[in-house]
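So that we are looking at the same thing, I have put the structure below in structure tokens.
A single protein chain has been removed from this complex, and every other one stays in its place.
Presenting chain A:
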Amino acid sequence: MSSFADTTFTSPERIRNFCIIAHIDHGKSTLADRMLQLTGVLDERSYRDQYLDRMDIERERGITIKAQNVRLPWQVGGTDHVLHLIDTPGHVDFTYEVSRSLAACEGAILLVDAAQGIEAQTLANLYLAMEHDLHIIPVLNKIDLPAAEPDRYAAELAHIIGCDPGDVLRVSAKTGMGVRELLDEVVRQVPPPQGDADAPARALIFDSVYDTYRGVVTYIRVFDGKITPRQKIRMMSTGATHELLEVGIISPDPKPCSGLGVGEVGYLITGVKDVRQSKVGDTITLEKGGATEPLGGYRDPRPMVYAGLYPVDGSDYPVLREALDKLRLNDAALNYEPETSAALGFGFRCGFLGLLHLEITRDRLEREYGLDLISTAPNVVYRVVMEDGTEQVVTNPSDWPTGKIAEVHEPVVRTTIIAPSEFVGAIMELCQSRRGQLGGMDYLSESRVELRYTLPLAEIIFDFFDALKSRTRGYASLDYEEAGSQTANLVKVDILLQGEPVDAFSAIVHRDQAYAYGTKMATKLRELIPRQQFEVPIQAAIGSRVIARETIRAMRKDVLAKCYGGDITRKRKLLEKQKEGKKRMKMVGRVEVPQEAFVAALSTDETGDKGKSAKK
């Protein structure tokens, strides 16, 4: 259906750019869908739940990874307006992308579940929005739920953003109750974009997506001037120029248009094939008569967490390489290089923004490319200063220097945890055990508390979130942001099988935790590795100093007593099966280690059940 919003170059005072800040499952996608429906851009028939969340993984995990945007018509008091809803990614690993989406908006709807209250991540994104001077409209969702406590959480929101509890809107995205009024308030409260239509063009890239058919689709918000098709544009961070093949808007399907003016949001297609050539946060200008000053805030995506990814079946290595090459087209933050592990064979050392980014990438590799992968324990990036004054950046424990180390710098993060106040003790204990420094504590309400800790990133990338959830019966929420680095007494612990170090199990840990790590791994491996024809010592060592030891006793019996009468066939087939099984073993020196032992040893699963089945 057509509307006045189909035509671009709308006067800026009729435009409102806003986003929705919400926690997973607090109803952001439902609200967005409802807005699409009420503004008429999505009719009842094509309406489907969670329209804006496109990828399967996002849907399953209930999170939005990639921001989308949509142009909506809305009338208030008989005047036509254009609303640009910019969808923000919702996880801690994507803080930078969130900040670029926020930079494209003048206002934000703070959407909070009326039965649950605000969560740590929402709070972090709220603060981010406030730093960008966005106008905040507080909204409680799911007020139709029997468990809703709108008065309680309205008071909480009012306390946090410093407004009157009566200013907090109440909606049900599911039933549509209050959503029209909310759209009216967006027009009334969110300031219109400001910009100079006659100045050289400047547009912010807030998302960049690879499409198999069209190449890279770049989402932009125009700040000054205008962007029209068939011009040459310049990426201000690199100076690269591209032909503009198409400019368009999303409503909610892509539609080519005659261009975008001040304050408008839309997409560009230039024919580039890799999102690295069209980076989030970069400023676009025209090649001729272009701007000289970019919009602020650009930075290159920087991996914070590294892990090795290996195919379980070594012959899948080329498939993994191809899959990573394809994923990278759509993921400017993913980086990788080939790596060889004595234990795991050929794989890739991959850098990620954070643990979720790692998990999503791994998930997609397994699901979309049918790969079976082992990932090594993730580690952060260390800066190691040697006594001779030289420095090394270590992204892989295998590269830990052997000489005399003067100091080691590790990244730290500022962490925000929100939880019911009864769990404060448990949370403090956990953070303390992970070398956390308490930065502050605030009661958001009588029963909910916000704790701020500075923690080494290395301490939270492995199983911190799981530990936090289990100690708070699932009620705690967590957010973190980079906060520089600190020196720490870190050592590399190697795990040796029969004197041979197993690179996949080496870890950088705090000296006080080295013994615990060594003992844990040695015990785990004793359970996981089947007995061999000889005794196998398992040692944990710092350099040449052994700190823990276990022994796998030699296997004494491996013979079938009987040949089952004359049934030789059965015995030969059993032998052939065993030979096949042997091929899947990885050799560490003379020790045969089943692939499952590596998988289980590297998993965070503490129950040990996997170990028992792998032992067979």
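Miscellaneous remarks
Methods note: contacts are C-beta pairs under 8 Å (C-beta built on N, C-alpha and C of every residue); 3 or more make two chains touch, one makes a residue touch a chain; residues count from 1.
Simple rule for what comes next: contacts and distances are computed from a predicted model.
Remark: of the listed names "Thiazole biosynthesis protein ThiH", "Nitrate reductase", "Heme chaperone HemW" or "Oligopeptide ABC transporter ATP-binding protein", the one matching the undisplayed chain in UniProt is "Heme chaperone HemW". Touching the missing chain, out of A:393, A:438 or A:568, is residue A:568. In the full complex, the hidden chain is touched by chain A at residues 533-534, 555-573, 575-576, 578-579, 582.
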